[in-house]
Structure formats: C-alpha cells, structure tokens
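For this view, one protein chain was removed and the others were kept in their places.
The chains carry the letters A, B and C, assigned in the order they are written, with residues numbered from 1 in each.
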Amino acid sequence: MGYTIKPSEGKLGILIPGLGAVATTFIAGVAAINKGLAKPVGSLTQMGNIRLGKRTENRYPLIKDFVPLANLKDVVFGGWDVYEDNVFEAASNAKVLEPLLLHAVKDELESIKPMKAVFDKDFVRNLDGTHIKEQTHRRELADALIEDIAQFKENNNCNRLVMVWCGSTEKYIEDCEIFESIAAFEEALDSDDRRISPSMIYAYAAIKSHVPFANGAPNLTCDIPALVELSQLLEVPIAGKDFKTGQTLMKTILAPGLQARALGVKGWFSSNILGNRDGLVLDDPDNFKTKEVSKLSVLEEILNQEINPELYGDLYHKVRINYYPPHGDNKESWDNVDIFGWLGYPMQIKINFLCRDSILAAPIVLDLALFLDLAHRAGMSGIQEWLSFYLKSPQTAPGLKPEHDIFKQLIKLQNTLRHIMGEDLITHLGLDYYQELVDSL
Amino acid sequence: MGYTIKPSEGKLGILIPGLGAVATTFIAGVAAINKGLAKPVGSLTQMGNIRLGKRTENRYPLIKDFVPLANLKDVVFGGWDVYEDNVFEAASNAKVLEPLLLHAVKDELESIKPMKAVFDKDFVRNLDGTHIKEQTHRRELADALIEDIAQFKENNNCNRLVMVWCGSTEKYIEDCEIFESIAAFEEALDSDDRRISPSMIYAYAAIKSHVPFANGAPNLTCDIPALVELSQLLEVPIAGKDFKTGQTLMKTILAPGLQARALGVKGWFSSNILGNRDGLVLDDPDNFKTKEVSKLSVLEEILNQEINPELYGDLYHKVRINYYPPHGDNKESWDNVDIFGWLGYPMQIKINFLCRDSILAAPIVLDLALFLDLAHRAGMSGIQEWLSFYLKSPQTAPGLKPEHDIFKQLIKLQNTLRHIMGEDLITHLGLDYYQELVDSL
Amino acid sequence: MGYTIKPSEGKLGILIPGLGAVATTFIAGVAAINKGLAKPVGSLTQMGNIRLGKRTENRYPLIKDFVPLANLKDVVFGGWDVYEDNVFEAASNAKVLEPLLLHAVKDELESIKPMKAVFDKDFVRNLDGTHIKEQTHRRELADALIEDIAQFKENNNCNRLVMVWCGSTEKYIEDCEIFESIAAFEEALDSDDRRISPSMIYAYAAIKSHVPFANGAPNLTCDIPALVELSQLLEVPIAGKDFKTGQTLMKTILAPGLQARALGVKGWFSSNILGNRDGLVLDDPDNFKTKEVSKLSVLEEILNQEINPELYGDLYHKVRINYYPPHGDNKESWDNVDIFGWLGYPMQIKINFLCRDSILAAPIVLDLALFLDLAHRAGMSGIQEWLSFYLKSPQTAPGLKPEHDIFKQLIKLQNTLRHIMGEDLITHLGLDYYQELVDSL
Partner (left out) sequence: MGYTIKPSEGKLGILIPGLGAVATTFIAGVAAINKGLAKPVGSLTQMGNIRLGKRTENRYPLIKDFVPLANLKDVVFGGWDVYEDNVFEAASNAKVLEPLLLHAVKDELESIKPMKAVFDKDFVRNLDGTHIKEQTHRRELADALIEDIAQFKENNNCNRLVMVWCGSTEKYIEDCEIFESIAAFEEALDSDDRRISPSMIYAYAAIKSHVPFANGAPNLTCDIPALVELSQLLEVPIAGKDFKTGQTLMKTILAPGLQARALGVKGWFSSNILGNRDGLVLDDPDNFKTKEVSKLSVLEEILNQEINPELYGDLYHKVRINYYPPHGDNKESWDNVDIFGWLGYPMQIKINFLCRDSILAAPIVLDLALFLDLAHRAGMSGIQEWLSFYLKSPQTAPGLKPEHDIFKQLIKLQNTLRHIMGEDLITHLGLDYYQELVDSL
C-alpha cells in the first residue's frame, strides 16, 4: 500500500544558515562526491542498506534504491553567514578537509557566497558578525529572509527547497508566552520582541515559504508550539534539534546496551576537548547551558529512573566541554562510566573517541535535507519523529517523551520507510519462518 | 492469544557441569539474594522491564511479573567438577566475591558438593582433574551422568531440571560425520569414539533425560546436528553457545551503532588481560582457537561485508587474550577501533573495559536457566534462537546466519515473550498513535 | 665530613591542622604499620634505598638505615579540625581505608581528638566549621595555637614536634605588603588584618614555637617573605607547598622525559574527577584558582619556553578538576598530551591514572615530617629546597625558579642526604671506573 509520493524532479536547493565548518564540509563533500573523488560515508541515504521481508529472502537494497530521494547531482547550495567569506575560503579556514581536496572543488565552492545574516550578539557573545543585514526590526528581518529564499529559488531554478540550521549555539532561553501560538509569535515579531532569537526568524521564514526546516543546534528554534503549529497549518515537515555526533552518539549507543542487560549505572562523566569555533562559542557559560541541557537529558531518558530506580536511581551524570585549540576540529571525548553488576559489584568503562566533529555532522545535514524533502513530497507535515535518529534532543509531540535509544530510533526510521513504501514492518520475532525452516530440513 | 504454559510448581533444579568461578558466583549470588543481602543486577528475568502496548499506555512491568518464571526461592543447585572442593571452597578460591559475603551464605554453599566429573585431559591440556569418574568408555560415562541426573532429581525432590555448562573451554574441533545424526552419534558413543568431547556427553545425558540444556563455553557441545535432532525429537529446548560477556558484549553493542550510522570500519584490535583459571586454559593455543573462532565471527556478521563492501570490505579484525595473573578474575579489555566517515576521513575509538568476568556471566546462567525452563513448560523445543541475546555464537537452524546485533537480539527476545503471552509485537513505528496524539491537541 | 646531627631521642610529636582524609589515612596507616599489619609503601624514608659510592661497590642501603631518622614507634599524633570527630570517626567517614583495617587500630585512633580549629569561612566557602575556637582576633588565635602546641608537647611528653598542614585549600590570594616582613606581619596580626589566612596563623604559631612546618595545600601559608624571615631568624626548617600526588606527579615524571628527548609539546589537557571533601572545596572557583596556579606552573618551568621556544613556545596547558561523587577518594585523572617529533610530525599520549588521593599523600606527610625533624637536628633552617621532591609548588629563595623535574628533585634530595652524611655525591659520569673495569679485563 504505502503513501503516494510526488516524484523528485528538477533541482533541490539546500539553504543553510551558518556556513562554518559543518556546512562547508558538507558542501565541499557533495562536490567531491559528485566528481567521484570521495564517498558519502556516514550517510544512510547514500550508503545505508535496509532489510526487506524475512531474513530468508535476503533482500538488503540500498536505501536510495528503495525510496525516491533527490539525487546528489540535482542538489544546489545557498546560505547565510556573519562573515563574508565564500565557501572555499570558509572551508579553508575551518581546516577540516585537506587542502588538496578543497582545491579539486575550488570553482564550485568559490561560487557560493553567503547572503547577509540575521545576527544578534546578545545571543552569541563570543562572535562578532561583520556581514549582517542592515535591518534590525524582527519583522523586517523575517521579511528579508523570505525575500532571500524566493530570490534563491528563482535564481537557481529550483523545484524545491529545504533549510538546515548549521549556525552557532545560541544562549539558553526558556519557553515563554510569545512562543505558545503562532498568533502570539507573529505579534511579538511585529513588535520586535528581543526574546525571539535569530534562529527562530530563519525557521519562521522557511516554514512560511513552505520550506522544510531542520535544526542542527540545541537552540529552541522550531521547537516551540508556535512554529510547530505553523508547520502543521502549512503542511511543512520539520525536525529538531542538535545533530547527534561524537560523544552523545556514543552515549546513545552504549547506554541502551547497558540497559538491555539490566546493568546498573552509578555515574557517567563525560569530558570533551575541541578547538574549533564551536568550542569557542561554548566557552561562554550561557551558550554552554543550552548545549548542556541537550546533552544531559539523553541518559535520563534512556536509563529511566522511574521505571528502574534500583539500577538508575542514583545516576550522577556530568558533561564538560573544554576549549582546547591544539585539537582544532578534531574533537576528542573521554567518558568514564561507573556501572555495577551481579550483587552490586562495580565495574568501569572508559571510552576515548578521537573523532572529527564536522566529518560526523556533514552526512547528517545531507540525510536530514533529503529525508525532509521526501517527507514533504509524501505529504507528511509537522514534527518528523522518525528523524530523531539524527538528533540529540528530538522534538516530540507534547506529552510524549523523546526516544533517545539510537537502535529504537533506527527501527522507527526504517519501519517508517517500509511503511510509506508499503513493505511489511519488521519485528525480529521470526518464530514463524524459523519453524518452517526447521520443518523443511 | 499466546501459548499455553504449564505453571511453575515445586522445585527447579539447576545442574552445572563446572563449579568454577562463574558457577560459584552464580550460586552464592542466588543464596545472598534470597537472604536479601544483594540484588540480582544484570539479570533480565529478575530486574528487567518490558514495554507493553503503545508508548502512551505507559506499561513497563518487570519481566518476572509478566511471564510465569520459576521463583528464585524454589531453585536448588547441583553440579559436577574435576576438583572435589565444595561450592564454598571453590568460591573462596575463585576470589570473585568478598569473603564477608561468602561467609554470610557459608552453610548453603558448603552443602553443595560436586559429583565426579567426566574429564578428558586431551580436551583441556592445562587442567589436571582429580575428582573424575572411574569409567572411561563414552557410553558408560553417558549412562553414569543420566543416573546422576535422575538421582539428583529424586534426592532433591525436584519438579523440573535444567542444565547449564559452565566448564572450561575445550580444544578446537570441527564438525565431522559422527556428529551428523543422532544415530551416528549414539553409534560413536557405543564404540567409545574419542572425538566426542566431555561436554557433548553432558549435553546428551541432559537431553536424553528431558532436561533443557544451555552451553556457556565456545565448544560445539550441543551445536551439532545430532543433538539438535535429539532435542527436537524429545521436545527439549536447548541454547548455545558461549556466554556473551565483557569485550564481545561491548562489541555487539558498538558495532551495530557504527553500522546504524553507515560509518566504515577499517580495523578492530581487541586485547584482553585476565588472570583466572579461564585465562590459564586459554593460554593453550588449541583452546584459544575455539574461543577465537567464537569471538571473531561476531563482527563479520554484524558488519556484513557482502552487503556493504565499501564500508566493511577491508575490515581487519584481531583478538588477543593474554594470561595476566595480577588481575585475577578482573578481566580487562582494551579495544582500538579504526573507523572512517564522510569522504573517508579516519577516526578512532578506544574502549577500556575494567570488568569482572564472573560478575557478568552469573546472571546469564540464571536467565538461561529460567527462560529454558519457561520454554520447556510452553512446549517450545530445539534451538531457542530468541536466547541469542546471551550468547557469543548463537546456534541457529542450518541455512540461517546467527544474529549478533544485541539490539535485534533483544527485540527478538522481547517480542518472543510478548508473543507467547499474547501481547502485541512492537515495531516502534508509532505513526498511528502519534497522529492521534497530535490531532487531539 | 658531613654535618653534626643531634640524635633522635624520645618522642616526636606530629601536629596536623586538618584531620580529614589525608591526615587520618596517614595516622591510621602508621598505627597499622606499627602493629605489623601493613607496609609504609610510597614512603622514601621507610622503604626507599639510596646508592652510595660507585656502581661497582654495590651499596644500596635503605634510607632509614643511612640517616638517623625518628623511628615510627616513637611518633605521636595531634591536630586540629573544624569538626569534632575523633580520628577513628573521621577516618571512617573518609572511606579511604577498609573498615576491617580501621577496626584493627580503633583504640589508637579514637584516642586522638582534634583541638578546636582556627577557621574563617571567607577562605573556604564550601565548608561549615562547627568545632572552632571562640576567639576571632588574629593575634588571640595565634596565641591560642601557641598555647595548644606547648600543651600538647607537655601532655605527650614529646622531645620534639613538627607540624604539617593537611587542611583544605584556601581561596586564592596574592602577596601584599603585610606579608613582606615579619615586622609587618606581626603588626597586621595585632590589628586583626583579615588578609591573614588561617593557615598562616598556624604556620606562624609553629615557627614561633620552634616547630618545623610543612604545607601540603597550595595556599601561600609559609610561602611569604615574613615567615621565611622568621624561620631563618629562629633557625626552623620549613617546606611548602602542595603535596605532589596523582596527576601532577605523573606530569613531573613524563614532562622531563619528553624534554630529555627534545620532543616538542603543543598541548596538554588534564582532567580530574574526584568525589571527596577536597573535590567539594575545589568546586568553588576561588579555591580552584589557588590550586590551578599551583598545577599550571609545573609544565612551564619544566618545558622552558624561553630556553627552547621552538619546542615549547606554543604549549597550551589546561587543567580541570571536576567534582564527581561516585568516585569518592578514588581520584582519577585523564591527560591528553599533544607532542611532535622529527620534522614536526604529531603524536599523542593519553594517560589514565586510577589513583587514590590520600593513599598517595599519606606517605608524603610522613616523609616531610621525618625529614624536617632531621633537618632541624642537623641545624638546617629556612626553606628546605631539597624537599621540593614532594611538592607541586616548591618554595625557593627569591630569584631562583623552582625545580619541578622530579628526577632532578630526587638527585638533589639524595645528594643532600649524602652530603650531610659525608658521602661522595653522585654524578653518573662513571668514565673513571668504567675505564678501570675495562682495563682490568
């Protein structure tokens, strides 16, 4: 059965607020991939398989051969940034990719120049924007973005657009009344309410323009009732928030494993060192708080204290991010996990992950963009919970707790794809055909 | 709907060949738990929850409250060993549990004396048994074990029995014609064929006595067509092989996580240091080979090279076990994993697990015993693939590859429990009630 | 030749401000050692050897057999604390030593009750003292301590005393005019100047009473010109500051090794997790600053940027201490060291030290006490630079940089002992007797 999905025709424009290390690694990567110079490793849409039917059928197509995604050759890029460097310059400064690789796609990258950004230093104290819009009134800024979007679509002859926030983490703010409904939000916009953050203005402009929106940072952004309401009203899919990379990725892999075995967890200490712009921004306690809230909730939800207080009731969880310039973008995490087993005997797990922040994030930008575009064409709107797989703080409907276990997230993603394509869901029970198999011997 | 399950009445006897560190930690633990001195952490049957119905129903009973398992108070223990130490002495020598804890259950443990073991030094060169059966002919040894089993059941007034192999790893042997059918096997037994290993004689004796059998070591034991055939014929459930603890446990947690994200793996080096009797036995290359085969297959199956050669085609996997007396039973593993992401950029993960071998294995003995007894009462027979969750080298029907991904194994286990109890299987799709929830807002 | 050293007769009293984890581990340890229950591992004075003469002479006596130290049997203990727990209670709360061991020396420990402490919450915000002296005027407090000291000596029939500060880290303060001379200091004391910290009052009272003083915390304490002047005037040896344990110990071992090989160091990131009272106090940024200053200078001095800017000019050094209750006194450190070698190629060293704070500090208390007593009897006064070996921030004469390299510190300590005992100093040249040896073949 499945859904009716509009075909992927013409060009898909991917618009990115924040052309820093992640965005430029993503854009340069797609250019290199399209030239056959490298592989889109880490991208489920490009290199992942999906099992269909029973194990005995042995059907494991690539996901991109199973669902009608946009082709990488049909993607064009645009974006905004607070610095006026073009994507080649920005990628060179980011020092994530080898100079030789960047030079091989220099022309493609130089041609992508950022539009002027919406910026408010009050939300990111450690940055100084120089390439920013002249307007200062929230409403005017929103209108300017809507105009940018329309212009980009026309100039680049795009059939469809998606937007993915790759900007810096904004300072911590909490929900308040102006975020409660789209009516209140638009009124606040009109009165230039300073509680509205720049990323919210981008999200508003995108949804208003019928452009699916994903948020890669831990800011609230589209995770407020007002914008959820708008996305349902206009039938636009959205997804947030905070790309799940590095340490949190490891955490959502390991914690479900410990819980699966009913092993207790007494403490989890997580330290990170990184030296890129992200690390600099997070050196400001207000911005770190936003990140911390996003990072802390993960364990609490997976290791549910209420359901199992004897195993997880005393869990002490601490996360630290340390700015350490010698490492540049080569983020490194060190985790100490204090667990206990049979009769309460203690054991320890230490994990040292020498990762690369932007290398892990880039394929997530790609997958979110392509899956949101797919969802839009399939008529799905509002929060796309099945994309939780990619996010540290998945947005959910009010009343539902987010699912952080990456394996449950994966099954949800895969079963969603099977569902919209009319394939059987997989339960891993297998008793039926197992018996058949045995009987047939 | 579900299955018809006979109630758990009277005593359940758990018979264990090999009363070493694992078995005595298990037995002493159950005694301490029954006295309220400690908790059965790490045991799914005792402390694990299972979600039933939709997320919005919020039903997470303990597994032991959901399925009719034997109660810990109704369990009695027996076993065989090549040394005549009683369980208190053996547990004291093993140095896994604190002396104070052992003394609190001294009486219970002292009363459990091993029966004389079936032993063949040719299969375990680094051990010297002194408490072994006088018979040497394979058939006579099998008959003696069958008699031991019957005697134990009567003496202890047991309603039912299960047997779990906790003995040492035997030397590596391969399948051969005498293992191909129960007819050939019994003929070989009658002619005292030395290719039949001691553990096979235990498994044969158990199944012949209608006693479910699990194998915690990597030896073939019941993983031969002959004994699978017998188990189906006599409707006895079996499960093997090799308790999944420590490093392999971590591997089957981490590898699915990397694969979930389509991250490539170029190399995986695993080192172990341990200083217990198990470490001594594995210092013999023939015995290590049995273990190595069991440990190596795990990655190959999870990171399927055939389905995804670009990500896993070059995987170099090496496992080393080093006998290191200063650590005793406190096994420690160190893993270096070389992965690659977007555009092929390399990253590294290092995992240092300071674990305790017997502490991780003991609750597995318990769960396998209780679940096999449940399966028996539910009329399930032959290989119990849903217990793969506990095993490094799960036995499967011929033609099926084992599933090593611990999260798929868990879903299979949980959905099997839901299935036999007549509850809905869980697919994590959730699109239906998610929409309802959103609509209701 | 050597020095004339007064013999060690009668009892030596060791007075300790701060009867917390370190002090009680020290006192309980000495009691256990005197009963033959344990060994003074980690103490150079008790278990260290010293080479005398040429290598070919093969003379390696124990240090305690070489220099006339006080015997452990002749040591008695006293101290002050802000809580009124006796040493048994305090040691039990500290949870460093096994209950069984503590019980074996319970009587000895219970009899040691703290005198009321000099305390000023302004200097240690995270503690609340309840067992403190009634006086509040600085001068009166000093007089009260001098009276305590005299009383203790008489009550315990001591021949000599030494004092070792084991109290908490006080908040960061800088040198100022009242610390510049003993005249200014005493005037400030008389006028109850609040800039004088409690630890300074203890140091003043000790020196005034002709009692050698060592400081185990990073506070200034006796590291001010005023108290150095007084110690020379009254011919009292002093040593400070901050016991060198755990991570800094490792740093002063590793850094000289890297420098020995002319390997460059680009970055050094040090993280600590600990859950004892010390960790709690250091959670206050003011107190952490005192510690941080002490910890940071170590590398700068060993890896001298001025002498070798090409190798160490860009060194980025960061130290973090994280309060993490699950670990208690089991401090754990993790270091990442970014080094570079031939042609500038980068390499990394990661060190994970699972240490025990008080276990490493206790023998330092002992050695400092015994060596200061020796120095006093040998007529040495003022700063004892040869005890730098034990300290994170060694006090030195103005104009001299502290030596942090633990191996140079050790040579200085050993050559000082050889010197005062009239033995040849060791240069490790050996060309002379090497040649003799070769010639004799």
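One rule holds in what follows: contacts are C-beta pairs under 8 Å (C-beta built on N, C-alpha and C of every residue); 3 or more make two chains touch, one makes a residue touch a chain.
Bear in mind the structure is a predicted one, so any value in this text is a computation, not a measurement.
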For this session: Please pick, from C:L109, C:C355 or C:L368, the residue that touches the omitted chain in the full complex.
Result: C:C355
Problem set entry | Which of C:A150, C:A183, C:L233 or C:I253 contacts the chain that the document leaves out | C:I253
Seminar exercise, completed: The listed residue (C:E147, C:E187 or C:E310) that touches the chain absent from the view is C:E310
For this session: Provide the residue numbers of chain C that touch the chain removed from this figure.
Result: 25, 29, 32-33, 38-44, 46-49, 55-56, 60, 97, 101, 232, 249-250, 252-254, 256-258, 260-264, 304, 307-308, 310-311, 340-345, 347-356, 358-360, 362-363, 382-383, 385-386, 389, 397-401, 403, 406-408, 410-412, 415-416, 419, 425-431, 434, 437-438, 441
Exercise. In the full complex, which residues of chain B touch the absent chain?
Worked result: 266-267, 269, 271, 273, 316, 318, 320, 322, 324-327, 332, 334, 336, 338, 350, 352
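Just so we're on the same page, only the chains that are shown with their structure count from here on.
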Seminar exercise, completed: Max Cα-centre separation from chain B goes to chain C
Exercise. Cα superposition of chain B onto chain C: how big is the rotation, rounded to the nearest 5°?
Worked result: 180
For this session: Determine the centre-to-centre distance between chain A and chain B, using the mean Cα coordinates as centres, and give it in whole Å.
Result: 39
Seminar exercise, completed: Check: chain B positions touching at least 2 other chains come out as 350, 352
